[in-house]
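Of the protein chains in this complex, all but one are displayed in their positions.
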Amino acid sequence: MMEVFKAVTCPVCACLCDDLEVTVDKGKIVDVKNGCAFSKSKLLNYNGKQRVLKPLIRKGNDFAEVSYDEAVKQAAKLLTEANYPLFYGWSMTSCEAIRVGIELAEEIGGVIDTTSTICHGPSTLGIQDVGLVSSTLGQVRHRADLIIYWGSNPLIAHPRHMERYTVFSKGRFQEKRKLVVVDVRETETAKKADLFIRIEPNKDFEVLQALRVLIRDDELDVEKVAGIPVATLEKLAEMMVECKFGALFFGSGLTMTEGKNRNVDAAISLIRDLNRITKFIIMPMRGHFNVTGADMVFTWQTGFPYAVDFSMGYPRYNPGETSAIDILLRQESDAALVVASDPVATLPRKAAEHLVKNPLIVVDPHMSATAKLADIVLPSTFVGIEAKGTAYRMDNVPLPLKKIVEPPTGILSDEDILSKILFEVRRLKENAS
Amino acid sequence: MELIIRNGFVFDPLNKVEGEKMDVFVKDGKIVEKVDECKAKVIDASGMMVLPGGVDLHCHIAGSEVNAGRLLRPEDHFKNFERKTRVTRSGSGHSVPSTFTTGYRYARMGYTTIMNPAMPPLEAKHTHDELNDTPMVDKGSYTLLTDWWFILECLENGKIEECVRYAAWILKATKGYAIKIVNPGGIEAWGFGRNVQSLDDPVPYFNVTPREIIRALCKVNNWLGLPHTIHLHTNNLGKPGNYITTLETMKCVEDLALKDKPVIHITHCQFSSFKGSNWRNLRSGAEEIARYVNNHSHVTLDMGQVIFTNTTTMTADAPFQFTLHQLTGNKWMNHDVETETSSGIVPFRYKRKNFVHAMQWSIGLELALLVDNPWKIFLTTDHPNAGPFTAYPRIISWLVSRKARESTFKKISLKAQRKSLLPSITRELTLYEITIMTRSGQAKVLGLKNKGHLGVGADADVAIYNLNPEAIDPSKDYKEVRKAFRNAVYTIKNGEIVVKNGEITKHVNGATLWVNLQTSEQKLFNEKLKEKFRDYWTVEYENYAVEENRLKISNPINVEAKI
Partner (left out) sequence: MENVTVCYLDEDSMKKLGIEEGETVRISTKHGSTILKALKFHGEQPNIVFVPYSPWINNIVNPDTNGVGMPSLKGIPAEVEPVKGGHVLKLEELLRGILGSRNDGGF
């Protein structure tokens, strides 16, 4: 029996396109309409060779297959015995699972952090300094006549962003828009731009501040800024001032380079200044499909968006101190639970080394690089394919993730696994007191 | 579980009980006539006040705007946190507390029902997810309908019946409790960075005016028979001279009044009662507003009382928030929502010595004291806009005691002291009137039949305060009053003791209240809506609505709509 699921939300990137049509035949996804290449690749191939189908516990150099009960028991024991465990990941699971994760971290008194910490964490710090002038993506689609991508390459990283929300979309008030790309290299997106400005690496801050001067009709007494002739920047400033509704999207090109949160600070300040003249919004191009949702749930439950330390019994937040990389580099954590991310593949080597030195529990559908080095691996379902839940788009719009097919027999969702661990942790604490 | 609340001074204005010494019986979450005295647990309330649980009809506690406020302000949370206990979750925040903390703080003050006044339809799931995580209280949310394109287009074409259908659909889709209107017309104008200045300013690109929007939504509200009135944040809010706009707004729906029932609620009225033409010659318009309200029965108000503290302002009135950002230079969040609404956030500190802030403080109290009938004006701070809700006990003390007012008054800006109407007002509200303003009146205007009173059949939401109305004189002993209302001796929610001596003893969830409109078959209408959907929004029709099973505890209020 062929079955077609409509309005399926794509569990890949934070564009969260929710117009996929997925065809299922005999419990298998056989076709994906409307999705981008990433979307198709994930939905058609998620159930590959790397799938873990049994909970695993390390025995020397090998893993032994165990029951969920056994793995959960061991995991709860490791976590309760630890003094300062780290709960890391969360950007590729549902808000429902994240809720349980926060409760677990609080119950144990550990630190919980998301992958924002190595992606748009600096954006959050920038926002906390100066605010954020933003909107939902539909507002851009309906109104924007100027689109700027800065340190971001949507054609590769967010393939349908331009088609659904910006340059190639159609809205109520706007159909034609100008595209400006600012990057250190001539990306695929840059090749489509009306104006491409190539800047020297690590010089974003200077360019943004120069633009803040130019939009106020002040003059710059230099020839070039970051390798760009001032005349080019004047042209961009002119476009910004003249547009009816501008939108600047920035990527990790701002957050991962020198200046970090100060770059974001400058970018937001530029857009804020522009609102005295015209209408302009700014938005970070968030990566994983629910990294925004993680920010949201963290914030409403604790007051803080990431890097939350419960070791004092209440939420503390101080990125640089309570953030995952810093804790790992200072070699302070003594156990870790990793959910829905692959820190061994993405953290700087020194941080990853400390992570694997201590008891490590991984909840993941796949045998990720991190899972390969774990003590306990708890296989889970793919949320948005085999389990339902909620995710937030990069513009804070919540969308439902659907269950389209059954998971492999006996495989539990992140939410269920975490609930089981929490239950077991409470039982252990109860017994101890 | 059965309970006897013995020997307290009961204040139950809806049943005309004013401080009588009597017993209250509780069984299975309801107030009952009698319980089995052998089995029931007895609470000795001698020398204490027994009130219905507090009701707050306007507090920003959940959803994308509130959460953006939390995100923006770590400095608001650093020194204000709550530890995890055996029964409670941890949390943080002074003016924008995290969700669990919000619920606990309300419960400690004896509040049991609270309403979140601004829900952007597209982000309704977010609001409800946060309400699910706001324990201890029943709660609901008002759907922002003002400048939704579907409504504006219907009005352009004079199609009021279609408007009613759209409103019915979206209230149900968002699990909303009431229709919220914010700066009508101004929000759409803000889409291109503009605003409207009067009730008759045309909305850019749409051939309608704010007056037409207000009148239409008032008609829609009547047509649907919603339990609450339209809930309105006026045009020109926060601008000198705006009391004229407020008077015009109230007047413009005069002819839509249904007998003696109110049809419009002007919220956080303090912000809309400014006289004068600039900030230097700002004066109070409270007298004029109060005179109008005293002479008409179709309006209710809430205070939006200013508290001298550091707080976070947040409204769907994004152009106003931009002005506030320009005025203060403080950091600024803006979030426009496609085809529907917008929002803005700016941190703000109200200072005693600042003339304008001190005038605002005065205006809020003037309104509450000059409106004769406590069923027409309710105690709020428009949390957190004029101050956090935790300041309610302080406001109560100002209302019941001239002495309390004077003690603050002498510390405010001298210029404001000269211009304030407060010294001329001798009225001191009674504890009975306070009961109306903090629960019974609010429950009544919300149309919550089982809340705000202690009659048989009411929800067993009860607050017991350590205050002996026979032994104290609130006017003199205002500090006692303040202290008593800060921490309930008992808060009883759904018949269970959840707070004892100001401490949470049990974490309960509380239900989400929403209006379940029963309409005639809407199939054709839905098909039409579906066709337009992708042109208006960037999400799919199928993914827009909030399913009932998203609500942790759903409490639908069934309403037969005449459509």
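When the chains are written out, they are named A and B in that same order, and each has its own residue count from 1.
We adopt the following convention: a residue touches a chain if its C-beta (ideal position, glycine included) is under 8 Å from a C-beta of that chain, and two chains touch if they have at least 3 such contacts.
Since the structure is predicted, the reported quantities are computational estimates derived from the model, not experimental observations.
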| item | value |
| --- | --- |
| Chains shown that the absent chain touches, full complex | A |
| Sole residue of A:169, A:323, A:381 or A:396 that reaches the chain not shown, by the stated touch rule | A:323 |
| From A:74, A:93 or A:117, residue that would touch the chain that is not displayed | A:117 |
| From A:352, A:378, A:404 or A:422, residue that would touch the chain that is not displayed | A:352 |
| Hidden partner interface residues of chain A, rising order | 58, 60-62, 117-118, 121-122, 125, 184-187, 190-191, 198, 201-202, 252-253, 255-258, 260-261, 307, 319-320, 323-326, 329, 344-353, 356-357, 369, 372-373 |
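The criterion applied here is as follows: only the chains that are shown with their structure count from here on.
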| item | value |
| --- | --- |
| Inter-chain centre distance, chain A versus chain B - centres from mean C-alpha coordinates, in Å | 35 |
| Residues on chain A engaged by chain B in the complex (per definition of touch) | 6-7, 9, 18-19, 95, 99, 103, 106-107, 124, 127-139, 141-143, 164-165, 172-173, 244-245, 272, 275-276, 278-279, 281, 295-297, 299-305, 310, 312-315, 317, 390, 392, 396-400 |
| Complex interface listing, chain B residues touching chain A | 62, 64, 66-68, 70-74, 76-78, 81-84, 89-93, 96-100, 122-123, 125-126, 129-130, 133, 149, 191-193, 205, 322, 325-326, 331-339, 342, 345-346, 535-543 |
